[in-house]
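There's a structure below that I have some questions on.
As you look at this complex, bear in mind that one protein chain is not there, while each of the others sits in place.
Presenting chain A:
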Amino acid sequence: RALGYSPASLVPCRIMPVRWNRYNPSYLEPEVKKESYQKPLEELTEEEREHMELKAVRPIKAAPPSLSSSVFSDPMISKFTNMMMKSGNKVLARSLMSQTLEAIKRKQLEKYHKAPENEKETIECNPYVIFHQALKNCQPIIGLSNITKGGKTYQVPVPLTDNRKRFLAMKWLITECRENKHRRTLMPDKLSQELLLAFKNEGPVIKKKHVLHKMAEANRAYAHFRWW
C-alpha cells in the first residue's frame, strides 16, 4: 500500500492508529497462561466463574507481541531486555541477555565442579534464580524525593512503589555495566559478573543502594514534610 498523502475524498477507509491505541473500557485482558485453561470447572472459585461468564460476552484485547505463553518467558527478563535495548535493536538486546545467562551458568558450573563435596549443594546454578535474587537484593527500600517548602528544596525519605524499585534496580545495573567497564570487555561478561556480585550482596550496585539508604537515614528528620 503506497504511503503518502491522499485526499480524504479518495480514501474510503479510516486511518487506524498505530501507537497509543485506546481500547473501549469494556475490553478484557487476554489470558495467556495455559494452566488457567486446564483447570476443571469444579475447582474454580466464584470470582473465576464470573470472570469466565464475562469473557463469553465481552470482547478481548489483542495480545501484545511481548506477551508469550511459553515456559521460558519471564516478564522480568523481558523488561530487563527492553531496558537494555538501544534504538529498537531487540535482536541484539535479546542475544546479549541470553549470552549473559549462559555466562552466569558457565561461571557457576566451574565453581560447582571445583568445589568440595560438602559445598556443592550451596552453589546455585540456575541463572534465572540468580537473576531474580540479584535484582531483589539491588532494590532500594526507601527513596528520596525533592519537596520544596518555604523556598528551599529538601531531600525527603519516601516509600517507593514496587514498580519504581524494580526500575531503579534494573537501571542501576545497566548504567553500572555500561559505564564502569574496561573498553574491551563485552556486556555479557560484565553483566554476569555484576549479577553474581549482587547475588552475594557485594558489588557497586549494592553499594549504591546502601548510599541511598544512608542519605535517607541522614534526612529522616525531614520525613514530616511528606503529606502522603
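A few notes on this one:
Rule of thumb we're sticking to: contacts are C-beta pairs under 8 Å (C-beta built on N, C-alpha and C of every residue); 3 or more make two chains touch, one makes a residue touch a chain; residues count from 1.
Note that in this section contacts and distances are computed from a predicted model.
The UniProt record for the undisplayed chain lists the protein name "CHCH domain-containing protein", from the options "Probable ribosome biogenesis protein RLP24", "1-aminocyclopropane-1-carboxylate synthase", "Auxin-responsive protein" or "CHCH domain-containing protein".
Checked against the hidden chain, the listed residues A:Glu50, A:Glu102, A:Glu119 or A:Glu217 yield one contact partner: A:Glu217. Only one of A:Met83, A:Leu109 or A:Ile141 touches the chain withheld from this view, namely A:Ile141.
Contact with the omitted chain, checked across A:Tyr112, A:Tyr128, A:Phe167 or A:Phe225, is made by A:Phe225. For the chain left out of this panel, the touching residue among A:Pro127, A:Pro157, A:Pro188 or A:Gly203 is A:Pro157. Looking at chain A, the residues touching the absent chain are 137, 141-142, 157, 159, 201, 210, 213-214, 216-217, 220, 223-228.
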